[in-house]
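For this view, one protein chain was removed and the others were kept in their places.
As written, the chain order gives the labels A and B, with residue 1 at the start of each chain.
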Amino acid sequence: MRYLPHTDVEVQQMLDCIGVSSMEDLFSGIPENCRLQKPLDLPAALSESEVMSQLKVLAEQNSKISDWDAFLGGGAYNHFIPTVVDHLVSRSEFYTAYTPYQPEISQGTLQAIFEFQTMICQLTGMDVANASMYDGASACAEAVLLTVRAGKKRRKVLLSEALNPQYRETVATYCRYLDVELVDIPFQNGVTDQSALAACLDDQVASVVVGYPNYFGQVEDIAAIAEMAQNAGARLVTAVSEPLALALFKAPGEMGADVVVGEGQSFGIPVSYGGPGIGFFAVKKKDMRVLPGRLVGETVDLEGRRGFVLTLATREQHIRREKATSNICSNQGMCTLMVGIYLALHGKQGLRQLAEINYAKAAYAKAQIGRLEGYDIAFSGEGFNEFVVICPEPVADLKRRLEQDGILAGIALGRDFPSLERGLLVCVTEQNSREQIDRLVSALAGGEV
Amino acid sequence: MISTEGRGLVLDEKLLFEQSQPGRVGYSLPTLDVPAVTPEKQLLRDDIKGFPELSEVDVVRHYTRLSTWNYGVDSGFYPLGSCTMKYNPKVNEAAARLPGFAEIHPQTPEALNQGALELMYNLQRDLGEVSGFPAITLQPAAGAQGEFVGMLTIRAWHEAKGQKRHKVIIPDTAHGTNPASAALCGYEVITVASEGVLSKAAVAELMDDDVAALMVTNPNTLGLFESDIREICDLVHERGGLVYSDGANLNALMGISRPGDIGIDVMHFNLHKTFSTPHGGGGPGAGPVGVVEKLEPFLPKPVVIKENDAYKLDYDRPESIGRVKSFYGHFGVLVRAYSYILSMGGNGLKRATEMAVLNANYIRARLEDEYDLPYKQRSLHEVVFSEAALANNCHTLDVAKRLIDYGYHPPTIYFPLVVHGALMIEPTETESKQMIDEFCDALLAIAEEAKKQPEKLKMAPVRAKVKRLDEATAARKPKLIWEKD
Partner (left out) sequence: MDFPEELKYTEEHEWVLVEEDVVTIGITDFAQEQLGDVVFVELPDVGDHFDTGKSFGVVESVKAVSDVYAPVSGEIVEVNEDLPDEPEVLNNSPYEDGWMVKLKLTDTAELNELMDAAAYQEFVEKD
């Protein structure tokens, strides 16, 4: 087997040096009643060409987003990934390396993470960002835990019902056996209901969690909500599952958010059936020492050269153990690199332009659909590249009908949002051409495509 | 011949922001084919201050240079104990990049993704076969998250029976994520001392009706098989508790022993260790979890099931603990692991374990006369030395840094905490005898240097991109982002 270099001669030499007569002797420390007495029931090894053939067969039975007119968002976004990204992350010095615990031979990884941390702070308007979390949902959950820990005796957390439902479920799982009370705040006209929020804000509330944009693609009034939360002594967490919006709309940090978390998949990471993605997590200086996850800091070496190291490690599990700020050990390594490269390529101008394209295309689609008989745009107010359409027929039927025409029209909202039973969440990005949008509109109207 | 000679070009490279030139672009965007509109002015942000502006050439050079400062498994031997830095097969990379895998949007209907779901279903089955667990979840994003899921299912199981237990027993040799994960489930951690391996008596002394679970690692972080494990599991079960096993060291057991057969109730896998998916400079990994039958209802949802001939995502799981992340797991990593299992087959996985154990024992035999070996039981896939035998007040840290000058990534150091100055070496099966001989020669040469020229260790590394870094200042005065002066 090409990954196993030992020849029989070498194996014998090694056994001799060890001083045993057979491989079996090396397992003598395992009691007989712990030994597996039969071979593993797995298919026999395949050659490289056979492996690729089999996997291609499986790969061909899936829906490649490029084969469809796809208008899907809901926490994963279809953006063009420049060729350079995969080209660079395929360098094996990056992907076959471990966590940079030996900084002298990991300066590549460490500097790339430092740059990532910086760009996240620049985008979100915050002071400190970590080296990433697993994804937006778990980052949101960890943010909730941070605010409860930092909130001294406050144990209540107010979650907007307009947040991504998977984020809410993840928060609930993380808090399941902890002394935390989760309270739902309803939405009104597609955004968090501020009077309902005001009614729930008391001196027991550690934080308020709001999406930006929220699950419906709507832009929330972060400044107003931040003020309300902080006047009540609570923190504001904003969860950003489509961070491209931050290239166009005001940064949450500038509007008073205390913690900004989100999903970085939009920035150069393939949709890949939902994973891996990357969570980002940014705070203000005051919370730097309770930030979970890895952190890279700048320093100098013995001869005054600039270098980078993992720092503030004493927050983490390998030192604090049960008193750690989190149990997280890894970050998303390769994904931070992909995001860094994507952001570096687009830069200040490219990212803004790309966001404007997304916004304009979604606005066009919204306007065309809004004009159709029987269809309504659910919410007034600004949004980014997603919006909710109220349909005249059951959404499941509509989706099936459009699938026949090669269109993935959007996400049915009824299951997660009973008040939006006829709701369809439509996402439009730079990957959707005008022709595609026109086809969608035509198909929705029931006409020829 | 042992030597510290042989270094390539080591070019310097500034930060992205330091090379930025206003107006430079590295992107190409299609022209807008719909009317240009923008949001209300007061919602718009200003320019992203400090964000870089670079050409494509700038970006390519930047990251290419950064990569040359790194050391990966493809660069050389990477003997990090408990990390299983085995070779990352390239066919796995090609597999994960197949457009039929990489381009699937997670919100597309299941009926349109039968290939992906079949892959996940098969992987569940294969991991179950290797470990002896009938039920598997592929959702957790990493080992630590797998541990969290495992402990959540344990607590859910107890609560479903109306039992409120508050404690979890964890050995002093455990990885830090173990107590951290237990604490996240609201448990109090009770530490049990081990003398190399856990003793029945020590566990029995702490086991009572308020203990929800024992968390073990097997083989443990000293590379030793927990010889009393069956009896220990029995005694925990007798008092109504469950046993969680940290599966980080599964590379020592494939085809040899199955945790699910010997009394373990829950175990997490590290696909980025045992199943060859890349470590990526710190992720992404994947931490699937295997459980015994009685814990199956509590697994995170959705789970991949097969109904008649169709594969589905099953959300109808009323007792599930919920979800720990979006969507279904790190699918891209799962593809790589599946590709690996297809390439190795059952016999290949067993052979991998055998060669991993052979390599570790060979290293032990070559070094144990010179380096202090605190535990004399039979080693499996990794061996732990201490710093006791080092001359002239040299420490494990110094040996590690000097190994860099010899062209190797250092082993794991200062873990587990029970060994003073631990040096944990896990070679894995993908290293050849020559590579291991050269590594051992280097460690022996370093031991000699400690006796005759200790300053060489103390000042190491001298041949890396940077010398030893000031970690104290980095922690006292943290500088965590670039800021324009």
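In the analysis below, contacts are C-beta pairs under 8 Å (C-beta built on N, C-alpha and C of every residue); 3 or more make two chains touch, one makes a residue touch a chain.
Note that the structure is predicted; figures quoted are calculated from it, not measured.
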Could you tell which one of B:Val57, B:Ala111, B:Ala310 or B:Ala472 touches the chain left off the display? B:Ala472
Residue among A:Met1, A:Ala313 or A:Leu372 touching the omitted chain: A:Ala313
Sole contact to the chain not displayed, among A:Lys56, A:Arg289 or A:Arg401: A:Arg289
Suppose we count only contacts with the excluded chain; which residues of chain A make the list? 289, 313-314, 319-320, 323
Could you please point out the chain B residues that touch the chain left off the display? 414, 471-472, 475-476
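One rule holds in what follows: only the chains that are shown with their structure count from here on.
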Quick one: chain A and chain B, Cα centre-to-centre, how many Å? 20
